[in-house]
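Can you read through this structure? Questions will come right after.
Note that one protein chain is taken out, while the other chains of the complex remain in position.
Then we have subunit A:
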């Protein structure tokens, strides 16, 4: 045993290395594998063409989310191609003995919402899925990251993938967050400071009292967006908050298995003198409610600020101009007061119960602005049930909002929920790329509080003005 100080990331990574290849990647064992309808069909096809099977079907979980409609889920899916993918997921899962939560299954929902809420995601695990926001699961102190379809095929056939070990970065945020500043603002702020490529090649650990004091939902929002600064994933050391969240969930360990797991989980933290390849430190008090103005998630500012110049954010002028032309904005303009056509609350970033509580806290006693179309989409059926149980549904309805059924919805313009060309949408999702929410759609990423303020006023509004 060496007694060298190590990081949380090293501990979890090293515990999963089956083999090291000289001048090559590590063979990494994968504890949990999530699949969905879009990135898995070709992987199953590959297995068939090679004549190989699924090695450990019990370690893979399937859920349908990207293509699914968010109304009338009891009816047959209208889009024929979507229907084929959904059917393929069901058939492939059945054929290989993989647990499958399809449409209308009470456990169905967005993959990164249902994994944690059912106790499938646990500290110290290695977790992959053919979806870049797999980084969400890092909130539990797991190494979790998105993979391509070839890698989905690798995991199905061998429960391993081949990965060079990333470098390590620690991002610490300390101090007290201002009122109205929520986890989404913290992560949008970090990305605006690092840029959309600032953490490429790194795995990030989020540390400091801001994250220690955050709920699991908040930590998931933050880790979810670590990919938006280019990082492979992000993680937070597991603590009492984590253990309390997990205990009693359906697939979480029970009794003796729980005690054994817990003892191990408590060892999962970065040693005091461990070193990182890169470190950043931010002050919580500097963070405002955030909003993006451009076409990558690094193009974000405090809501009271005006749009910066290409030079001040270190972007190439041509790319910046292209982005501004797409958005219909100009440098130097204020974001506040800009007209909003759509509001989208949902996605694996902000589709959990806390996000709807936050949204409701602002819209309560107010009315939806007439010209705003709002899509309020829970991340799972379990979240939907909570919304109803907690009376949030009534607050929403009274304010003129409708609740849709769970799914990825307007996050990626793959199902029926698309923002029309030229329209402005304040969205709680994670990407504001050109066309992400529909061809020509213009996305302003923000927190559920900022989304709520926009939904009731019809313009970009500082939610702090509406909070009592």
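Convention: contacts are C-beta pairs under 8 Å (C-beta built on N, C-alpha and C of every residue); 3 or more make two chains touch, one makes a residue touch a chain; residues count from 1.
By definition in this document, contacts and distances are computed from a predicted model.
UniProt records the chain missing from this view under the protein name "3-isopropylmalate dehydratase small subunit", selected from "3-isopropylmalate dehydratase small subunit", "Sarcosine oxidase subunit beta", "Glutaredoxin" or "Potassium-transporting ATPase KdpC subunit". Touching the missing chain, out of A:78, A:104, A:150 or A:330, is residue A:150. From the options A:399, A:412, A:425 or A:455, the residue with contact to the chain not on display is A:412. From the set A:24, A:106 or A:391, the residue in touch with the chain omitted from the display is A:24, counting the whole complex. For subunit A, the residues touching the chain absent from view are 18-19, 21-25, 27, 29, 31-32, 38-39, 41-42, 45-46, 49-50, 52, 55-56, 66-67, 79, 81-82, 84-85, 88, 122, 124-125, 130-132, 134, 146-151, 153-154, 157-164, 166, 196-197, 200-201, 230, 232, 260-261, 264, 296, 315-316, 318-319, 322, 412-414, 421, 431, 433-436, 439.
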